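Please find one structure pasted underneath; my questions will follow.
Here the complex is missing a single protein chain, while all its other protein chains stay put.
Our next item is subunit A:
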Amino acid sequence: MAAIEVRDVYKEYQRDSQRIPVLSGLTLEVAEGDYVALMGPSGSGKTTLLNLVGGIDQPSRGRVVVHGTDIAGLGGRALAQWRSRHIGFIFQLYNLIPVLTALQNVELPLLLHRMSGAERKKRARTALELVGLGDRLGHYPRQLSGGQEQRVAIARALVSDPAVLLADEPTGDLDRKSAEEVLVLLERLNREYKKTILMVTHDPHAAERASRMVHLDKGVLS
């Protein structure tokens, strides 16, 4: 069974009276444990596709099935619960909560799961140790470098142990060294922890680290 199955998906946005097509009959399959880099020029629909797979946006037409669940059929509440269990998001700008420490940021998704405070802390600490930030638990985002912030964001994406990681330009805002650290980490998560990763990137160097590369242009795969 494919981990991600996008079948004949259309996505259009309405701006005033104008309809803007973004994806046009797109079909994509990502096998379980695969690491796919999604490339393409700006406005080609990469982030839109990622949003559809992550269930934070709905297709205009077509099916998006992730781990056997057709997410287009889920309502707002069910979709939120599904996301919290099955998907980990990594953003280009990290999107950490500035008033929370690294540990608290990573704990955040676990607030939605039934577990004790001690268990939550233990898991968050483990996730931060996994990304090499076991000594930065009490640091606030402003006290961390860009690379460290992104690693906290990866720990946050991992902490609920989702099967699928969706990364939107994870190295786009990092210097070469930090970008390399993040890419090594993603590779490791894919290889050792069998996480299925779908990564949007502009960077050919980053894309080369994936096991497969797909190109998107004007809403269709090429």
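The criterion applied here is as follows: a contact is a pair of C-beta atoms (placed from the backbone, for glycine too) under 8 Å apart; a residue touches a chain by one contact, two chains touch by 3 or more; residues count from 1.
As a convention for this text, contacts and distances are computed from a predicted model.
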Options "ABC transporter permease", "DNA polymerase III subunit epsilon", "ATP synthase subunit a" or "Cro/Cl family transcriptional regulator": UniProt name of the undisplayed chain: "ABC transporter permease"
Residue of A:20, A:80 or A:184 touching the missing chain in the full complex: A:80
Listed residues A:2, A:100 or A:137, member touching the removed chain: A:100
Among A:57, A:180, A:203 or A:217, the residue in touch with the chain that has been omitted: A:57
Touching residues on subunit A - with respect to the absent chain: 51, 54, 56-57, 76-77, 80-81, 83-85, 89, 91, 93, 95, 97, 99-100, 104, 107-109, 111-112, 117, 120, 156
